[in-house]
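Dumping the structure here so I can ask a few things about it.
All protein chains but one are shown at their positions in the complex.
Chain lettering (A, B and C) follows the sequence in which the chains are written, and residue indices restart at 1 in each chain.
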Amino acid sequence: MPKLSYLKALNRALGDELEADERVFVLGEDIRAAASNLTAGLFSRFGPERVLDTPLSEQAFTNFATGAALAGLRPVIEFQIPSLLFLVFEQIANQAHKFSLMSGGQCKVPVTYVVPGSGSRTGWAGQHSDHPYSLFAHVGVKTVVPSTPADAYGLLLSAIRDDDPVVVFAPAGALGFREDVDFSTLAPVPLGVGRVARAGSDVTVVALGHLVQDALAVADELAGEASIEVFDPRTVYPLDVEGLAASVARTRRLVVIDDSNRTSGFAAEVLAVAAERFDLAAPPRRVTRPDGAVLPFALALDRAVQPGRDDLVAAIRGVLEEK
Amino acid sequence: MPKLSYLKALNRALGDELEADERVFVLGEDIRAAASNLTAGLFSRFGPERVLDTPLSEQAFTNFATGAALAGLRPVIEFQIPSLLFLVFEQIANQAHKFSLMSGGQCKVPVTYVVPGSGSRTGWAGQHSDHPYSLFAHVGVKTVVPSTPADAYGLLLSAIRDDDPVVVFAPAGALGFREDVDFSTLAPVPLGVGRVARAGSDVTVVALGHLVQDALAVADELAGEASIEVFDPRTVYPLDVEGLAASVARTRRLVVIDDSNRTSGFAAEVLAVAAERFDLAAPPRRVTRPDGAVLPFALALDRAVQPGRDDLVAAIRGVLEEK
Amino acid sequence: MTVDLYRTVRLIRRFEERAIEFVRSGEIVGGIHPYVGQEAIAAGVCAALRADDLITSTHRGHGHVLAKGVNPARMFAELMGRESGLNKGRGGSMHAADFGLGILGANAIVGAAGSIATGAAWAQRRLGRSSVAVTFFGDGAVNEGMLLEAFNLAALWRVPVLFVCENNGYATTMPVDSAVAGSITGRAKAFGIPAFTIDGQDPEKVLAATTAAVDRARAGKGPTFLECTTYRFDAHHTFEHRARLNYRTAEELAAGWSRDPVEIQGARLTAGDRAAVDAEVEALLDAAAGIALGSAHPDPAAALQYLYASPEVFH
Partner (left out) sequence: MTVDLYRTVRLIRRFEERAIEFVRSGEIVGGIHPYVGQEAIAAGVCAALRADDLITSTHRGHGHVLAKGVNPARMFAELMGRESGLNKGRGGSMHAADFGLGILGANAIVGAAGSIATGAAWAQRRLGRSSVAVTFFGDGAVNEGMLLEAFNLAALWRVPVLFVCENNGYATTMPVDSAVAGSITGRAKAFGIPAFTIDGQDPEKVLAATTAAVDRARAGKGPTFLECTTYRFDAHHTFEHRARLNYRTAEELAAGWSRDPVEIQGARLTAGDRAAVDAEVEALLDAAAGIALGSAHPDPAAALQYLYASPEVFH
C-alpha cells in the first residue's frame, strides 16, 4: 500500500474538496507558492479565484471569509503560524461564531481555519510555538486536532463540509507522520467522534494530535507493566464524552497528555468531566505545558516545557500505583 | 460608616495610584468624559498626559501601553466592552505576556487592563456580553475578578503595582454593589489569595465577582438545609489552590458557579484540581454558561444562558444528596 | 424619488423617536444608539441600491435597515426581543439583520463589518451575480486597523463594495479632530480608492453620489469611498439621557439641528404631499408598534436555538 504523509493528506483533502465543490476556495499567505506545502499544486489546478494569495492582513481576510461564507461560499483559510489565531480571535470567536445565533438562524458561516504546523516548531521560539486549541473549545468553536494521515484527510473534509466555523490544528509534530493508506478508503471522519487508538484495560491515556504517537510509544514501552488504552478524541470540541466514558469504564484510571497550558486547558476539561461523572480507582493526572508557558528558544528548554514521554510514563505509573 | 460602591472603589484606587506614582497613567476610549465613570474626575485632576483619550485603535494602543511600560511607565488601559479583549488578544497574550521570558528577564511589562462592566450588561446582546477571564488564565496572564468594593479597590491597586500584565474584570453585575467601608482600612489586596466569604461546613461553593453575592444569598436561603461555605478566589490566575483545599478539606463537597463557558473554563480548572487532589464525598458540580454560549438579546433568554441562583440551588442540593 | 426619499427620512426619524419612547417606557430593554439627524445618509444610499444588493450596518443601524426595506413591525419586535422580530429577538438593536433583503446584519464591533462586506461582495461577483455591497461605519471606525486592511483588499481585488463613512463629528465623546490624523477621505485615497466628501444631510446629494459609485462598482471598476458629513442630534446611546456627558455645547447642537434632513427633504414637497406622507408614516408605525407589542416573547428554553448551523455533531 502507498504511504501517505499527514501533510500530504491535508493537501489531498483540500484538492478533493476544491474539485468536488465549486463553492470551496482557499485563501492565505504564500499559498500560491505553497510555502507550507498545504496547498502544493492547487494554484495551477484551480487558479487565482480558488486559491487566493492574501496580503498580510489577517483580520480583514478572516472577516472577508466570513462575508464570503454569508454570501454562499465555503472558504478555507490557511494560517502560517498558530499565533495568528490570537490576532484574529475576535474575528472568529466574536464574529464568525456568533452570526448564526445572533441572526436567529438566518445564516451560516462555513469557514475552515487550518494551521499546518501548530505547537512548537523547532527553533521558532516564544511567539510562534503556541497550541491554542483549548481557547477555541472554550469559546465554542468546533475544534479538531487530527493525529493520523487518514484522520487528517477525513477530518479536514468534514470541517469543510460543516456549516459552522471549524478550526483545524495540524501539529508540527504530526505533519511528517506517514502511514500505509489504501486511497480508496479515505473518507470523511465525523466531527465529535473519538477513537480508541490502542485497546487496553488498566489505564486510559487521552492524547491528541502528535501526542497520540507518543502515547502509543509509551504504551508499547510499558506493555510489560500495564495494559494501556489510548483514546484519541480527534475533536477537542465537541468532545466525545461517551466514547471517553466507555473507555474509562473499562480501565477506571485516567491520564491526559495535552500540549496546551495546564490551567483551563483541554486536559482540565477532561478531568472536570471525570470528576463529575467517572468512577475512578485513582485520581486522574494531567501531563501538559506548564501554566502560562512561553516556549524558550534554546532547544532543551523548549522541549522541557512541552509534555513529553517521560512525563507521561511518570503519570501513568503514578495512577497505576495509587491504591 | 460611609457606603462605597464597587465602581467608585475602582475609581478611587485609580485616583490614589495616579496620585501616588507619577509613572502611572490611564488610557482608553472616552475616559476624559468618563463615559463608564471609572475615570470620573481624573482628567481634571491629572490632565491629558496622565488620562489619555485614545482613538478607536485598540490594537495599537494596547501595544502602545506595552511600549510605554518597557520604557518605564505603568499604564492602565480601560476597555469599554469585554469583547475588545478578543480584539487585543494577540497584543496581551503574545506580546505583553511574553516579553519577560523572551528577553531573558531584561524587561518587565507592568500594564493593567480593566474592563468595567464585563459579562452580560442588560440588553447589550451577543457581541458585548462575554466574560472571557478563563482565556487569560489559560494563557497565563494574571487575572482578577473582584467581588466587593473593598476588594475592587485593593486588587486594582495590587494589579497596578504588579510588574506583570494583569487583567481586571469588573463584572457589570457587581458595579453597583455598595458596602459600608471605613476608608482608612482600604488597602492593597494581594493577588493570588482567596477568601472565605462565608464559613460553612457542608459544602464549598466557589464563586467569583458578582456571583459571590448570588452564592451568599443562596447560602442564606438554604441555611436551614445545609451549612454552606462560600469561597471567593478573587484571582482566577494564579488560583489560590491552598485556600481552596483548606475549605474543601472541611466540607468535602464542592460546587463551582462560574460566568464563563463550561468547556475549559474556570470551573473546569477547579474541578480538575479537585479530581487530582481533593478527597470529596460526592462528585463536584459546575454551574456555568453553556458551551459556546452566545448571549441572545431577549432578556429572558440572556438570563437563561447565565448561571443563576436556581441552578446553584439545584447543584448544591445535588451534591448534598449524593451518598 | 423626492417623495420616496422624504418618506424614508421621515420613517426613520419617527421610528427612532418612538424607539426612544419605548426605551423610556421599558419596552425596549438596554437602550439604542439613535440615528436621529443622520437619516439622509441611509435614505440616500439605500435608494441607489437594488433589492439584491447587500449592506452591513453598525451599532447605530436602525436607519440602514429601515431604508433597505425591512418591515418596521419586525424591527420594533426585534428591539423588543420578540419571536416575530427580524432575528427572532436574538439579535436586538445592534444586530438587526434580514438576509432576504440583503441585510447582513449590524455589527457591534466598530470597524468589523467593512471586511465582511468586502468578502460578501467579492463572493457575489465570483458567483456570477452583479450585486454590490455597501458597508456603513462612523468616523471612529477609520481608526480601526481592520477597516483599513479591508480598504486594501477591496482596492487590490477591485471588489464591488462601497464604503460609506458617516462623519457625525464624534466617536461617542471623542471629537473627530482629536482622533483622526490626516483626513478621512485621505485614508481611502491612500489605497487608491476614489473618495469624496458629500453633504450627508441632503438625501438627494447622497443618492446621486451613491448612484455614481454603485455604477462604477457594477462596471467592475472597484470600490468607492463616501464621507458623508452629518451630525448626531441625539445621544450616543440612550444611556446618555440619564448620565449627561459633557462634550458638546448647546450652540453646537442647535447648529446641528439647523440642518435637519427631514426639513431639508420635506421642503421639497408641497405641504399637502408632506402631510400625506407624514400621516402614512404615522399609520404605518402605529400598526407596526401595535404588532410588535402584541407579539410573543421567545421561549427561554430555546435560548440556544440557532447556536450552531450544524448541531448534529453534538451527539
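Throughout what follows, a contact is a pair of C-beta atoms (placed from the backbone, for glycine too) under 8 Å apart; a residue touches a chain by one contact, two chains touch by 3 or more.
A quick note: this is a predicted structure, and the numbers were derived from the prediction, not measured.
Undergrad: Taking the complete complex into account, which shown chains does the hidden chain touch?
TA: Listed by label, the shown chains it touches are A, B, C.
Undergrad: Who touches the missing chain here, A:K8, A:K98 or A:H128?
TA: A:H128
Undergrad: Specify the residue from the set A:L38, A:V51, A:V256 or A:A293 that touches the hidden chain.
TA: Looking across A:L38, A:V51, A:V256 or A:A293, the contact with the absent chain belongs to A:A293.
Undergrad: Check the options B:V51, B:A68 or B:A268 and report the residue that touches the missing chain.
TA: Looking across B:V51, B:A68 or B:A268, the contact with the absent chain belongs to B:A68.
Undergrad: Considering the entire assembly, which residues of subunit A contact the chain that has been omitted?
TA: Touching the missing chain: residues 29-30, 32-35, 37, 53, 55-60, 83, 87, 121-128, 290, 292-294, 296-305.
Undergrad: What residue numbers in subunit B mark contact with the hidden partner chain?
TA: Against the missing chain, subunit B presents residues 25, 49, 54-55, 57, 59-73, 75, 90-91, 94-95, 99-110, 140, 142, 162-164, 190-193, 235, 238, 240, 242.
Undergrad: Touching the absent chain: which residues on subunit C qualify?
TA: Within subunit C, the residues touching the omitted chain are 143-149, 151-152, 155-156, 178-183, 186-187, 189-193.
One rule holds in what follows: only the chains that are shown with their structure count from here on.
Undergrad: Shared touching chains for subunit A and subunit B?
TA: Output, common partners of subunit A and subunit B: C.
Undergrad: When contacts are scored as defined above, which chain pair ends up with more C-beta pairs, B-C or A-C?
TA: A-C
Undergrad: Can you give the whole-Å distance between the Cα centres of subunit B and subunit C?
TA: The computed centroid separation for subunit B versus subunit C comes out at 35 Å.
Undergrad: Of all the residues in subunit A, which ones touch at least 2 other chains?
TA: 90, 94-95, 101-102, 140, 238
Undergrad: At least two other chains touched by the same residue of subunit C: list those residues.
TA: Answer for subunit C, listing residues that touch two or more other chains: 87, 89-91, 95, 107, 109, 145, 304, 307-308.
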